[in-house]
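For this depiction, one protein chain was excluded, whereas all remaining protein chains were kept in their positions.
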Amino acid sequence: MVEVLPRRSALEGALEAGTFGAGGTPGLTLSERRRLAIVHVAGDAGDPAFTDAVRGRTGLDLPIEANTTAAGNGRTILWLAPNRWLVVCDGEESAALETGLRDALGSTFAAVNDVSQGRTVIRVAGARAPDLLAKGCPLDLHARAFPTGACGQSSLAKINVLVHSVDRGADGGTDAPILDVYVARGFALSLWEFLTDGAGEFGYTISPMP
Amino acid sequence: MTGQPFRIAEGGRIDRAKPLTFTFDGRAYQGFQGDTLASALLANGVRVVGRSFKYHRPRGIVTAGSEEPNALVQLRAGGRTEPNTRATCIELFDGLSAESQNRWPSVDFDLHALTGLFSRFMPSGFYYKTFKWPAWMWMTYEKFIRHAAGMGRSPTVADPDRYDHRYGHCDVLIAGAGPAGLAAALAAGRTGARVIVADERCEPGGSLLDHAATQGGPSAPSAAADWIAQSVAELEAMPEVTLLRRCTVFGYYDHNMLGLLEQVADHQSQSQSKADPFQPRQRLWQVRAKQVVLATGAIERPIVFAGNDRPGVMLAAAARAYVNRYGVRPGNRAVVFTNNDSAYEAALDLAAAGVAVAAIVDCRAEGGALTETARAQGMDCLTGYAVVAAKGGKRVTGVTVMALAEDGDAGGKVTGGRRAIACDLVCVSGGWNPTVHLHSQSRGKVRFDDAIAAFVPGESFQAERSAGAARGTFATAACRAEGAAAGGEAARLAGFGDTPPPAPSGDEPRQAALAPAGAPLWSVPQAPGGHGKRFVDQQHDVTAEDVALAVREGYHSVEHLKRYTTLGMATDQGRTSNVIGLAILAQLLGKDIAAVGATTFRPPYTPVCLGAITGRETGRHFAPTRRSAMHPWHQARGARFVAAGMWLRPQFYARPNEAMMDAIHREAKHVRQHVGMVDVSTLGKIDIQGPDAAEFLNRVYINGFKKLETGRCRYGVMLREDGLVFDDGTVTRLSENRYLMTTTTAHAGPVMAHLEYHLQVTWPELKVHVVSVTEEWSAIAIAGPHSRAVLERVAGGIDMSNRAFPFMGFRQGAVAGVPGRVFRISFSGELAYEINVPADHGLFVWEAMMEAGGAFDIIPYGTEAMSILRTEKGHVVGGEIDGRTSADDLGFGRMMSQAKDFIGKHSARRPGLVDGHRQQLVGLTPTDRKTRIPRGARIVAEPIGQVPKSGAATPVGMIGAVTSQCYSPNLDTPIALALVERGRDRHGEILYAASPVAGITVPVTVRDPVFIDPQGERLRG
Partner (left out) sequence: MHLIKCPWCGERAEMEFTYGGDGTLTRPADPEAASDAEWTDYVYFRDNPRGPHEELWQHASGCRRWIKVRRNTLTHEILATGPADRPLEGNAS
């Protein structure tokens, strides 16, 4: 059923591919990461039954250190809180991931929630990506403070967000950073408007959606 | 168009190949790229640039920087106009237009200047004394004062330009890019630390840019210019150094957060700005710095003497800047009046630029280090003398000089014969005040340094240090050394570089020559028989006599003096006047300045315009908005939206030519008769999992949840710990250890924080996880007699029969092919269901349900109809759950479990919450069944007749208030919910709903709050 039913993004209709803003080489690319499976997992990081079950299902060790992520096998686990994580997969069915994790956990004290459709993920890439986010986010997004693999929750344009430093690129990070911004679905359009308006001075490209 | 009669033939940092045209007070002039408005006006011989605040005296340009007290102009026109802009800071651009302020009809002929003739009637505290009574005359006085005060006009149309904000982070922030700041930046930058250097001017170099030796050029190579250029090049090549020009560090806040204002495009002409419409005019930075170096320099201070505000009286360093940096002669014949050596450098530069130096009047009996140099150049150096008065009207024509009886202080006497010296320029230097503003804002202490007769930074409170002139070190080489040491230390403390801490630099030799020798001269007494005004604060027209009067009247504290005289309270914040005012106060009180103390400096250092503070948070970016997945559908159907928190919710869907109230009543009626759908995605949804989930629910709700079966829902009420109602909602048991809680839209956030608080702080032992899933699910309520029939068409897999799926039941299953959750709950009191589906499918399911409902004449309805339906059913919302009502007040008393503890239980039983006189929820109908019950009406027991529209006293005997009211289209009568004292005992009584606001009193019958289907047959059917 769901396979044949296309998911409708909160940014449906808002993404118009093209190049906008100030002339010259665009400093940024904005795009949306669609159809991700995003599962919220809560549990006791000190309980081997919990960590083993998550490893068993995802193939990844839970990142225990704050503001870090674990990635591999097409999956990423992002740290949210000392007992909370997001498991993110591209190309996997979220219901299968949710059920799989829940089954793996069995009676272990933990909570698994499919939140794929409650989050919108906006990818901000390019040399000026940190500058754009700095217009409304108090996180220090410099490559030294926010290297590849870092994540952090904060506020962007007064909207709660999770920022994932996917790749700081070559040259110590100033070259072509890729930052993913996770935002609650209801705020996605508002945030998109803030970002595209703010990106004007750098010049920006919006990637076409596949 | 006129020539530039005061432009020097060559030299300066202006680009003579780029002439620019501008207008001042409607008249066109020419200047050059690199000019400020002030330098261009001086080049054109314009001397009067404004009128003073109180006396409307003609005023000219005093400084060459942001400390300017006089040359405030109205810049640009229309939406871009900006009042009180300092001409000394405005970089000239082509097409610039500015107007003088505080004048009528013109700066040259000002009628208000007559005020000056009556000025003895405008002493200190003039406003307080004159306009304080009778009170009713204040409105008249205020108009007069406002008009007389002038101070520019605020724009009346929206500013079309963009303003932006950004956050910044660095290891070392350096305020100021003069010799100390650049040296600090180099030292810090070389360690690899992340450095931000911000300077208010358009190019780095600080005061060096004003010196003749820095002008360089092919004919005169300059070590200073080379050093600046090399330093800037090196800094700009460092990837971790950000050099911000035209960027003022205006505020130093807690925990090393600093506010910066970057004037990105203020220097550009409109056509230049148009070429890049995405560029902001200004950018406000909030920078968090690990360490800060304050290299903010020093500000020259004047000396007070009679007529010291005449146009042509200027600070010596400013005159020096105009000749050297801008190639402009601020006059043809100058008298230099000083108490220190720095003005000699100005005199020498002026002479080199072709300005005749008529005399150097040095209050020091022996003169200073450069006196002989000046004499050798033929200058007349009058040591031990003072300027007692400046003559002239709209421009100075000469000064009167007398000998000082004793060297120094303001109490000193002038003596002997008067000597008149003709001049059109008076260059004054009363010493230098280190710019300690940011240090003081950071809570750092200041102390008075007798050696330089100025306040210098004392002990730091935050991670900052001052360097160079900002800490009273004036020699360039020493400033550079101090800056380098400060930059290196700041970087090291931020974790970069391993240079050892430098030796304490407090003992470094200052360039003593620049410090006043002996006691400084703050103000020159009147010559015998003299009566010219001696201005301390030129922007607020506060004179030395005003300070003396305030002291005589008992205002001995510096803070009182400031407020009473308004000294230092103008837009320049007393840059050039505060310390002199303090010194005069100290002398009058016979105290040391240190004992009198300084006033506290507060942000902003220079004015920040509201556009920069607002940034992009205007129009649709004013605040974030939250939209449900069905938003596009509502929009396409012409819904009018209402903000509910940040959510946009459909308020009603008017049909063509349908009035708002008609649409709302139609929707409310239609739901009870047929079927309707409302988007309830905004309700908070919290997933609660864990073995202790039921126990947790028991502790946060007044009613019990341990017996709730899987697949069933229950209404719950939550209290705060003080026993008053916090929120209500439903809880559904999804599986053995898993529940779904709903909250009101408004309280979704607070309830989540409340649950997290109790799980993390009060009962960390409970094994429960709470996860907000509000955004994951789109929620649709379908209500009305046909709701079951509609659902059966889209959710065929679920047995919808009343037996299989009773009221307060829950089922999972496909809705329109989408795996979803169906709850049989009702807010309207009708047969109703709530459907949750994953949000990406919300719109699809909504459309499918609308389509399936076509056969049953389904309609969408908005929050207004929803509100009518719930009022008819007596359901409480925010009007009733207002933080003052108990569960019993609202009729939930019997829900309160006796068998368990829960949040608020203990308080709910205190006497004040259980006594019989509390206001209880009731329903009201007007006795005539016609008159609308006014919103917010007070309930009184006795009729009080027509309540007058205004001036009415609170109705006596108030026993309650209307909390919700509407016209009920289903009952064809106005109805209301109200909280009334002992209301449950009053059913059937006639009371009165009185509204002083609406000006009416409506007789009402008290009744049960449930107007429709009190037995609940419809929702259970």
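The first chain written gets the first letter, and so on, giving A and B; residue counts start at 1 in each chain.
Assume a contact is a pair of C-beta atoms (placed from the backbone, for glycine too) under 8 Å apart; a residue touches a chain by one contact, two chains touch by 3 or more.
Everything numeric in this text was worked out from a predicted model, so none of it was measured.
Peer 1: Taking the complete complex into account, which shown chains does the hidden chain touch?
Peer 2: The chain that is not shown touches these displayed chains: A, B.
Peer 1: With the full complex in mind, choose from B:S207, B:T242 or B:N256 the residue touching the hidden chain.
Peer 2: B:N256
Peer 1: Since one chain has been left out of the picture, which residues of subunit B touch it in the full complex?
Peer 2: The missing chain touches subunit B at positions 167, 253-257, 288, 443, 461, 721-722, 753, 756-757, 760-762, 764, 901, 905-907.
Peer 1: Which residue numbers on subunit A touch the omitted chain?
Peer 2: Answer for subunit A: residues 66-67, 80-82, 84, 138-139, 152-155, 160 touch the chain left out.
The rule is simple: only the chains that are shown with their structure count from here on.
Peer 1: List the centre-to-centre spacing of subunit A and subunit B in whole Å, with centres computed as mean CA coordinates.
Peer 2: Using C-alpha averages as centres, the distance is 32 Å.
Peer 1: Looking at the complex, which residues from subunit B come into contact with subunit A?
Peer 2: Going through subunit B, the ones touching subunit A are 164-169, 194, 239, 276-280, 286, 288, 616, 620-621, 623-629, 632, 646-647, 681, 687, 689-691, 767, 769, 771, 773-777, 814, 817-819, 838-841, 843-844.
Peer 1: Within the complex, which stretch of subunit A touches subunit B?
Peer 2: Listed in rising order, the residues of subunit A that touch subunit B are 1-2, 5, 7-10, 12-13, 21-22, 40, 42-43, 83, 95, 109-111, 113-119, 131, 134-138, 140, 142, 144-145, 157-159, 174, 184-187, 189-191, 193-194, 197-198, 200-201, 203.
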